[in-house]
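Here is the structure we will look at, set down as structure tokens.
All protein chains but one are shown at their positions in the complex.
Entry: chain A
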């Protein structure tokens, strides 16, 4: 190393005192960041990447402590520094950006005041007078439109991407030398992610700052960083130049991560680790009934949703499973809805007092087909799925399921109809969508007890075990409560619950968004297998185009309540026609090159 690194972490071990004894969250970690360098720390949950950065700033929880090793930041020994010295360092020399920007801001304080709080702490007395101006300037630099107005905004009045800009403004207000960004774009839309990352890179480059980007997304790390550190279970397994690590990954864990990342030119099976992937032949697209596949190919070319043309092409017996015609959902534009509408709707509203969340969309899903519904937050994709599930009543339009008109059924009545068992849903957050007081078995049995015909404790249990076996959930986990299960196991419980009643249509609402990539790979494969075995159709709601590409036959791109493009996944995602689809696709950080 030619020059003294800005940050030098040597042999760092962080311990947490828990009820079950001492847990070493980070063990013998060496990390160094040179001046002006951008370093990525990549790893899955529990890899210790966040704890490492907290240790650098010394903002570990009370239970955590630096047990071993040294942290040197531009000549200062962080481990030995007093709390006062550290406080002076934080925000002025080292800053941090957190995941979930909305929660990272004080909800009841104006954003301008929050920036001023930081300025007040670190900037000299002489500059007190123009602190307000400096705060506005900070907002200006993160490209917030109308910064003078936004100064007086509260976090809840801003969109997620806007909040993250404020957090960046907060972090950079005092021109620190090192910026630690902890999953800064997780939970943001891909176009917002691109804007935020570009902003971070631009600002840090201009100020010759060093950056540590903590992420689980290899694509993001590859696109924006000079060097990559891969962590697993509290240890650094590999450190290399960004270009090298993707071309020639050394450690098996790095290879596994890279395999599991959805990207162009791979099939679902390729995501699984080598040994497992080899066992199962690549049957992703094979084995599908050509009759089922046909309509989707037919639709691929035309922008026109296949509403009417299905009539002469698909004969009586082959009616689409789900047929949606001119579906509209309007909300009165008042209170919070108006604010949301203002933030998400980029064009002025057509009618001043209603907000059209879903604006006359039509599409269909064939038997055994999986359709991806893609778009950014606020585009109406979740509202659409809620209306199909009859959790919401539509304003107008028709929903035909399996030949029956379900659009006219009141949401409150739908839950008790036998028809209900044929549409099921898998939710985004595997933790929040399970009753914390139900065991896994009870959760799986729940829909059967509501609508199923299996009676008696033993047969119910037998069915639960059968379902658990289908989704690959070990039987000894059936009596555990959600908090005793891992994220992937909880996702399996959610899937088992959804397929318990032999549904014909399963709505998957971002089922893997909260999962690590390696778990996501397994769950996606499981979903594909189940679809083949049980002949279900999927409506896959997602913002992740790479995942949609893998799982779906056909994809529908939505924007501000309308369908902008529709067609076969391959076609839409490799040769997009609409500008918005193109924008979405280019915003995805370039995934690493194929491993092989």
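To be clear about the criterion, a contact is a pair of C-beta atoms (placed from the backbone, for glycine too) under 8 Å apart; a residue touches a chain by one contact, two chains touch by 3 or more; residues count from 1.
FYI, contacts and distances are computed from a predicted model.
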For the chain that is missing from this picture, which UniProt protein name fits: "Acetyltransferase component of pyruvate dehydrogenase complex", "3-hydroxyacyl-ACP dehydratase", "2-oxoacid:ferredoxin oxidoreductase subunit beta" or "Peptide ABC transporter permease"?
"Peptide ABC transporter permease"
From A:122, A:194 or A:497, the answer for touching the chain not displayed is A:122
Which residue, A:35, A:79 or A:92, contacts the hidden chain when the whole complex is considered?
A:92
Touching the left-out chain: which of A:107, A:265 or A:418?
A:107
Interface residues of chain A toward the undisplayed chain are 57, 59, 62, 86-92, 95-96, 98, 100, 103-109, 117-118, 121-122, 154, 156, 167, 170-171, 335-336, 339
